[in-house]
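A protein chain is absent from this complex, but the other protein chains hold their places.
Here is chain A:
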Amino acid sequence: MSELASGSSAQRTPPGAHLPEHPDFLWRTPEPRRTYDVVIVGGGGHGLATAHYLAKNHGITNVAVLEKGWLAGGNMARNTTIIRSNYLWDESAAIYEHALKLWEGLEDDLGYPILFSQRGVLNLAHSEQDVRDSVRRVEANRLNGVDAEWLGPDEVAKLCPIVNVSADIRYPVQGATYQPRAGIAKHDYVAWGFARRADAAGIDLIQDCEVTGFTTDGDRVTGVRTTRGDIACGRVALCAAGHTSVLLDMLGVAAPLQSHPLQALVSELLEPVHPTVVMSNAVHVYVSQAHKGELVMGAGVDSYNGYGQRGAFHVIERQMAAAVELFPVFARAHLLRTWGGIVDVTPDASPIVGRTPYENVYLNCGWGTGGFKATPGIGWCMADTIAHDEPHPHVAPFSLDRFTTGALVDEHGAAAVAH
């Protein structure tokens, strides 16, 4: 058989053929009960992970996860699935590295394939200042036990040959940080894995159930009002991402959050050409190739506040221009789909987690553009916080009162997404 014939598309394995089959059964669809020990508002990744670890680590199963749409249909279904822990400050490194260690064992923990692929992430530097900041971050990462290396342009090209490292582009690549343990996972499978385990533990996952208000008694919340009736509860965890401000307004609690559209896109299916994850702050695009073969790209938030789960096309155009400059081979790839999610951005690009003025309401928000990578870590820490009524040490630095004390955790550099 000639090489040509053996390479013909008819005989090749179709893209995605190696992916696992969808299971027949994932979770029940229960009617909400009238009372629960814990109500989690938001059935995305963070809410489902919190539910899983409440059951697994603390034996707390009289729990409902309330989701206004369908499970994991918000940002959990819309992110670009990048997982890494190479953040600058000790506080961030602790929570994201905790998450990354959990990712490394998550498939076994959930008994579900999540296609976690540790293919590494390159964060490109394009200016002298980028280089200084990046090298500083590499050193900070190492001090925190996070794997990190500084690579020159030649080493970047060796790792990812399709990156244009020539000197004659507008913002030449001057090097990159590299975290080998970083990677991507299949976001839907992650959500389904958490949901399936939480459901099996007896936790009620209630979809199409929007929270419309809260009943309070002094500084305690006694229940939530929903489109499916009132539900009494002992403790409440808010895991509502871009809609957190809407919930907090119902409680009269202020938080420094701004909700923005964040867009992403995929190309049509392509042969495997991109072996790692590449992010560039300065030219501003981040790209990986999904398991099936789509190029997955994202960039910065749309500038204005918005709750619309869509954004403006000129933002897509800019990130495509950046992608084609960095990866000339993409010039003929076709855009297949674009979409948007609503991300809740904070002034220091770090999350807000922990207590609220209500003694039995716990907050988990402000993950902005980077919440997916934290999913197991924050689920673990939120469950611990709820169970012990005390912020877990990994989330304690991210309290709401840091904006008053001034103890900000400025991660605008390592967040790697403009906002």
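Miscellaneous remarks
The working rule: a contact is a pair of C-beta atoms (placed from the backbone, for glycine too) under 8 Å apart; a residue touches a chain by one contact, two chains touch by 3 or more; residues count from 1.
As a working rule, contacts and distances are computed from a predicted model.
For the omitted chain of this complex, the UniProt record lists the protein as "Sarcosine oxidase subunit delta", which is one of "Sarcosine oxidase subunit delta", "Multicomponent K+:H+ antiporter subunit G", "Acyl carrier protein" or "Septum site-determining protein MinD".
Interface note for the absent chain: among A:Pro256, A:Pro328 or A:Gly413, the touching residue is A:Pro256.
For the options A:Ile169, A:Val246 or A:Val329, the residue in contact with the chain missing from this view is A:Val246.
Per the touch definition above, the residue from A:Thr35, A:Asn305 or A:Thr338 contacting the chain not shown is A:Asn305.
Touching the omitted chain from chain A are residues 243, 245-246, 249, 254-259, 303-308, 312-314, 347, 403-406.
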